[in-house]
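So the structure is just underneath, and the comments pick up after that.
Every protein chain except one is present and positioned as in the full complex.
Each chain gets a letter, A and B, in the order it is written, and its residues are counted from 1.
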Amino acid sequence: MTWRVATVVAVRPENARAVTIVLDVPGWPGHLAGQHVDVRLTAEDGYQAQRSYSIASAPDGGRVELTVVEVEDGEVSEYLTTVVAAGDQLEVRGPVGGWFVWRPDAPGPFRPVMLVAGGSGLVPLMAMIRTRAESAAKVPFRLVYSVRDPGSLLYREELDRLSRKDGGLHVTFAFTRTAPPGSAWRTGRITARLLAEAGWPSVDEPDVFVCGPTGFVESAANLLVDLGHDPQRIRTERFGSPGGRP
Amino acid sequence: MAIVSRGFKGRGRSSDPELPPGQYLVTDFPVLSAGPTPRVDLRRWQLRLTTETGDTQSWDWPALLALPREDITVDLHCVTKWSKLGTRWTGISLDTLLDGVTTTAGFALVGSYGGYTTNLPLADLRDGQAWIAFSYDGEELDPEHGGPARLLVPHLYLWKSAKWVNEIRLQEHDTPGFWESVGYHNYGDPWQEQRYWGD
Partner (left out) sequence: MTQSRLDGNALAGNLSEIFRVDITAAFGQCTHCKNGGPVAETWVFASEAGMVARCPVCAEVVLRLVRDTGRAWLDLSGLDCLQIAIPDDPQPA
């Protein structure tokens, strides 16, 4: 698979530390929800840096959206969240990743879907949510989204809107540090009880997707197995450091 | 031909004619690893030196620290192109460890806790070119950087400076180590830019 030139169409802020970059990629072959791309940047002196970013958008012709969260001391994320603008070009390779994907038309028995996101781990799961919103078959989704504080939320309005739309998407926010004042939102790390209440019971045999920092993913996956979910129906994707892949 | 992304510069780099070819200076100290960071109990730490005849010498942690130590300042050159100049270490010279060792071996295979290995000519461990380093920048060597002790062979690319060193095996035949067996240059001289096979 070779590198393609992508042109930035727009840059949208998602929160104080994150943006969504809308790319136009001529020849884009389409993608599945959950896949990612490698992004390559080349400086004028020839220096190159490469990072992986999950595709945030549902398939849409040659349009690909990436959501990038600024990582401390991250030379690539700093560029992508503060410098890049419409008209700029970068190189992408992909889509890649055949394991951590959700297909709306997958054959087989009906299975509800449970999504567990830690921080920027929501991005590939949002591609799944958006793909579901556009698909005919409305598989019921339950999302548990763990973030540090309300300022770290991604896609808040869209999640609210989609969950009101057809009743088939249920979203639970879990704040590990600061919940919105006066709210009933839960505070604290993901627990088995939260996953049991906000997710599908294991007897429903959901397909489960967990994404976020490595420590979060392994903790959540262990809790899910303890709750009786079949490990073979839990798919995971680990982002090394908070905010994205290194 | 890769396209240039407007305004992308990368950070913390500068070129310097004093650096080996293809290198750039960094101000931080990047950590690159092939596996989880070993956590070694100092009460059980051991460095073994084995010759081609099977003769073995070993040092536990107190024995290592009792040996005459040196404070050195050296430049580091990583195969991934970063260089860090003037780094300060304290360690035991390999000349001290090899003193009195009878061997006709020409090569060494160095091993680490966690299974990492690297190979080099025995001559490159001698004559003030190599140390078992246990202190960096005046502090205990952090596990992320190879603590409790690592090999330090600054005249070669940094992958030869095996972190978490626990064994030096003197051999008559050269055996490629972890990276050398999957593309890295067998010797690794930064001034000849010997990064990969055939360079």
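Criterion: a contact is a pair of C-beta atoms (placed from the backbone, for glycine too) under 8 Å apart; a residue touches a chain by one contact, two chains touch by 3 or more.
Predicted model only: the values in this text are computed from it and were never measured.
Of the listed positions B:80, B:104, B:175 or B:192, the one in contact with the omitted chain in the full complex is B:80. Among A:24, A:38 or A:204, only A:38 touches the chain that is left out of the view.
Panel shows chain A; residues 1, 36-38, 52, 73, 93-94, 96-100, 213-214, 235-241, 245-246 of it touch the chain omitted from the view. Contact between chain B and the unshown chain involves residues 28-37, 78-81, 115, 144, 159, 179, 181-184, 195-197.
Assume only the chains that are shown with their structure count from here on.
Distance between chain A and chain B, defined via averaged C-alpha coordinates, is recorded as 39 Å.
For chain B in complex with chain A, the touching residues are 2-13, 24, 28. Chain A meets chain B in the complex at residues 3, 5, 40-44, 47-49, 73, 75, 78-79, 83-84, 88-91.
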